[in-house]
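I have placed the structure first, in the form of structure tokens, so that the comments after it can refer back to it.
Yeah, one chain of the complex is gone here, protein chain that is, but the others are all in their spots.
This part shows subunit A:
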Amino acid sequence: MLDHSKLRGITSKGLLPCPPCCPCRFALPVAWMAQPPPDPHFVLRGTGAAVHALHFSCGGGEPDIPVLFSGSENGFIHVWNLKTHRVDAALDGHGRKSVCGLKTMDGKERLLSQGRDQRICLWDLAEGRTSVTDSVFTENVGFCRCSLLKVAEGRWLMATAAKALEEVQVLELPSKTSVCTLKPEVGAKLGMPMCLKLWQGSCGSQPSLLAGYEDGSVLLWNLSTGKVLSQLICHQEPVMSLDFDSEKAKGISGSSEKVLSIWSLNEQQNLQVQKTHRLVNAGISDITIRPDKKILATAGWDHRIRIFGWKKLKPLAVLDYHTATVHSVSFSDHKSPSDRLLAAGAKDHRISIWSIYTQT
């Protein structure tokens, strides 16, 4: 049975037609099938290169202009004004090397960008400034995106792959002091970390780190002890991306193979596979769970964005627009749910913006 609330709005124009006496479980899939595939709300062009990273910053109040940051292969970070759908500013801070990660720290004024030039830069964008105020030299040559977690007011933790091949380093920002370095046991042969997710359970609990490795395993690290809490081999291929829902203690990971894997974390802090979902085409480059934990989006190498219900991993929609590998998907953080958006950046230099939130 389909969850109606998730389905509604996955159309190009507003609501799905839903009969008044809506027996949704039968009527809807049919109606949905009859629908043409949804269209993007808008497509942003002009990055001039493949888009690797996306990050929304739309949480501000009314006078604040919602913004989307995009990082592209040519090392530029574009600041897109989501009202005019145009580039407000183009930031060049990674020596024309691909930008692979973007995060903001409290609003759109402070931007954290990670580039393939092995640097993580902190930008000051307030009042039209576009200067790098600080930077961290990671010395890592991999593709692993860093993960950022706010632990207290003015205090962040950032996990990033370190210089050594298998290591992950956790820094505290803005002081840049190292919290810990997470080294797998000798002989674990995990390969490089591919993706990281810092998370913190219900308030007060210790922040933990989930890391996906080249060999297809996902490890849960305890940051205070620097020890592995649990290890789960859920893929045969490198884990390309993962996301974790700390409320349900459930995560999802995608790799270069045709499988999505859902795993959960039990009370004993053990990871276990809950379910796998087979895809038609191999390769997932990014996975994001919507902040309201209802649906998730995957960026596929098959040029498609897939939307699933998070609860049961029910496929809801396939968003087909791009003509090349999709590198990144991101959900916006608009205050009003009706404004919220999904953005996907792809190798075809375009960023597609989708409006797939329910109207209610």
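Heads up, the rule we're going with is that a contact is a pair of C-beta atoms (placed from the backbone, for glycine too) under 8 Å apart; a residue touches a chain by one contact, two chains touch by 3 or more; residues count from 1.
By definition in this document, contacts and distances are computed from a predicted model.
The unshown chain of the complex is recorded in UniProt as "TELO2-interacting protein 1 homolog", chosen from "phosphoglycerate mutase (2,3-diphosphoglycerate-dependent)", "glutathione transferase", "thiamine diphosphokinase" or "TELO2-interacting protein 1 homolog".
Residues of subunit A that touch the chain left out of the display are 11-17, 34-37, 39-40, 42-43, 45-46, 83-86, 321, 323.
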